[in-house]
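Take a look at the structure below.
Missing here: one protein chain of the complex. Every other protein chain is in place.
Letters are used for the chains, namely A, B and C, taken in the order the chains are written, and counting of residues starts over at 1 for each.
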Amino acid sequence: MAKVLQKADAVVIGGGAVGTAAAYHLASRGKKVVLCEMRNIASGATGRCGGMVVHCYGRFLNIEKTDYRLLFTRANTEIMKEYQKTFEIDFEFRQVGCLDIAIDEKEFDDLKKLIEIQRRLGDEEIELLDKKDTLEIMPNLNPDMIYGSRLRCSDGNLNPFFLARAQALEAQKLGAGILTHTKVEEIIVKNDEVQGVKVPDGVIEAEHVINATNGWASLLTEEIEVIPVRELAMVTERLPELPPQPFEMLCYGDFAYGATQTLSGNYNLGGPGPARPPDYDYFDERIYADEVLRVMSYISGIFPSLNEVSIIRSWVGTMGFTPDGMPSIGPMPGIKGLFIVAGYAAGMSWAAVSGKIASDYICDGRTSFPIERMDPGRFFGKPKVKWPQPYDLTVCHDFLTQGA
Amino acid sequence: MRIKEHPILGKLPEANEVTLVVDGKKIKAYEGEMISAALIASGIYTFRYTSKKKEPRGVFCAIGRCTDCVMEVNGRPNVRTCVTPVEDNMVINTQKGLGVWHGGRG
Amino acid sequence: MSVNGSSLIDRTNGIITLEEIRKYNGYPSEERFSKGPVPIIECIEEIPCNPCETVCNRNLIKVGTPITNCPRLIDPDGECTGCAQCIIICPGLAVFIVDKTFSTREASISLPYEELPLPEEGESIIGIDRTGRAVCEGHIHKVLRNRKFSHTNVVTIVIPKHFADDVRHFQRRDK
Partner (left out) sequence: MARGKGLTMKTELAVIGAGPAGLCAAIEAAKNGVDVTLIDENRTAGGQLFKQIHRFFGSEEHLAGIRGFEIGDMLLEDAEKYGVKVLLDTVVWGLFPDLKLGLSDGKSVTIMEAQKIVVSTGASENSLSFTGWTLPNIMGAGAAQTMVNVQRVLPGEKVLIIGSGNVGLIVAFQLLQAGAEVVAVVEALPEVRGYQVHASKIVRMGIPILTNHTITRAEGDTRVRQAEIAQIDAQFKPLAGSETILDVDLICIAVGLRPLAELCWMAGMEFEYEPQLGGFVPLHDESMQSSIDGIWVAGDVAGIEEASSAMEEGRLAGVAAAVSLDKIERKLGGESMDQARLRLRALRLGPYGDNRQESKERIIQRYYAM
């Protein structure tokens, strides 16, 4: 029988923004928490994303759930504002507004249709901007490419490394154990009840286990359908902000493309990096020349000021996507004590609230948030979705909205 | 100051003179010199001030790696002066924090 | 245990002493000094280097293999002509030529000089020992400018014979 290393009330698997949030909220409720991360804090998607806080992408895939999404992402922002009052580490969260750019007539028409639906669902904040207004906010965009945009002023960005480390540090202060370079090999389940987790040196016993491993989630819990998606992130040299307002944009058509300027002045660019034939390994974290060039050219086409700017770092990260574009948040049907918080396409806008929900559920057996529509078991019994190869967020979205 | 005569390297080779405008003041330099060398030869050691603490910074690695010597050159911030050669009528300004940038349209 | 360098020399201040040279590499006898100029190689560590061996056209310096052996002077009969090629080639500027037969009361010391301005012949100087201290007075006997062998000039100074085993540098009086 493997050595019992320690006993805890709950074990969190995954050291990203979501996992560290769960550890913090559980610790602040007095629970004995142990977080296991196979590499280092923020080594997964958290450490390789653009750090953008987008309350609601508002694409056709989930447009009908706009109000539902805003319920969670707005709560997420409130929790982060609370963090800022007491947390030792400043994770540079600021709401600078985000422009969703349309680069042709058809895309601009889509935005008009989508905004009508969002208004109907009570979203007063979202604004439609024509070309002139868009260029007024961001005069350095390429006028030949801009047909208009959609603006949400409460969107913004943060430093994802600092968010994860901030939550981990506060959790540690409250007694949580943060075990990096500790790979969870298996969630131990006996007659449908969680006993703990198996790690290289032995076993950590716990009544509750939280799977916050995002793109890797189905490796530990096969039944849930979270598929890994490869994304590219690049960071430029630090530059002053260009008036009138800090820069943050998404591309409506290929919404996997986006760019934001961080508080410290670096531009953070993101773009799709579909896995490559023949083996289509979506966990391949190496970078390839053509995809770096593609992301660089696409974004500098829309924002030419970047032409003379140097890129100083580039990474590839693995995010998680689900067949309906909504995260899987909730207790795992059929396994008592296992809670799933995975499958985020906009992790920074969901991490804090997901951590709180997981903690509430484990402490009180319930949560005030209506998480039923994100039940991890919602895909049980349905045929596994056969994604076209290769795929990325845009291909997933287009594939799932063919009928829309 | 420039080493006019070196025991091993001999006399400083002849080079055309160029003029740099540094924070509005004209200084002389010679073609082929790096901006950092020309400035230090004219007694200028502080090239920028840091964003947060406004502390003076200058040359540190001299091989273009550490970016401690960056200045605004011809309207572009973050130019590594230790690996950028001088050109006639270059406009060079001490960089304050991240400097001033016109998004390539300056 | 010394991390580097032959583990026996005192490495606390970078100063090499005559005793250490005698002990680890040998120092010529007075009998050898009486025969004429003698190359003194103050290089007593096993470092990979042997140009002094290959440059001496009379094969008076032995390093052998491996090239980390300390260089030894094999010149009992005093065949050294004082050509100073060994002084010029040494990457560590550690070779000197001492000629105690220069005159009854004086000795000459040829040493590598790679600084500017070059001293003038006849100029009076102060003899400096291995610790950097001034120990005696003397004058510049000869200055061999050396553009051909890339600028390691050879300056020969003349000092009282008594200091010939200690003076290894000089300072110009007006400096």
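Methods note: a residue touches a chain if its C-beta (ideal position, glycine included) is under 8 Å from a C-beta of that chain, and two chains touch if they have at least 3 such contacts.
Note that the structure is a prediction, hence the values are computed from the model and not measured.
Q: In the intact complex, which of the depicted chains does the undisplayed chain touch?
A: Result: the unshown chain touches A, B, C.
Q: Going by the contact rule already stated, which one of A:64, A:82, A:109 or A:308 would touch the omitted chain in the full complex?
A: A:308
Q: Among the options A:137, A:287, A:363 or A:385, which residue touches the chain absent from this view?
A: Among A:137, A:287, A:363 or A:385, only A:287 touches the chain that is not shown.
Q: Among C:94, C:125, C:140 or C:164, which residue is in contact with the omitted chain in the full complex?
A: The one listed residue touching the chain not shown is C:94.
Q: What chain A residues would touch the chain not displayed?
A: The list for chain A reads 236, 286-290, 292-294, 296-297, 300-301, 306-311, 314.
Q: Mind listing the chain B residues that contact the chain we can't see here?
A: 1-3, 6-9, 12, 33-34, 36-38, 40-41, 45-47, 50, 55-66, 68, 82-83, 85
Q: For chain C, which residues reach the chain that was dropped from this view?
A: Contacting residues on chain C, toward the hidden partner: 2-7, 9, 11-16, 42-51, 54-55, 66-68, 89-94, 114-116, 128-132, 150, 152, 168-169.
By definition in this document, only the chains that are shown with their structure count from here on.
Q: Given which chains touch which, is the overall layout a line, a ring, a star, complete, or other?
A: Basically the chains just string along in a line.
Q: Measuring centre to centre with C-alpha atoms, which chain is farthest from chain A?
A: Of all the other chains, the one whose centre lies farthest from chain A is C.
Q: Just give me the whole-number Å value for how far the CA centre of chain A lies from that of chain B.
A: Averaging C-alpha atoms per chain gives centres 43 Å apart.
Q: In whole angstrom, what separates the CA-based centres of chain A and chain C?
A: Measuring from centre to centre gives 71 Å for this pair.
Q: For chain C, what residues touch not just one other chain but two or more?
A: Residues: none.
Q: Specify, in ascending order, the residues of chain B that touch 2 or more different other chains.
A: none
Q: Please output the residues of chain B touching chain C within their complex, sorted ascending.
A: Going through chain B, the ones touching chain C are 5-8, 10.
Q: Touching residues of chain B toward chain A in the complex: what are they?
A: 51, 67, 76-78, 97-105
Q: Can you check the complex and tell me which residues of chain C touch chain B?
A: Touching chain B from chain C are residues 114-116, 150-151.
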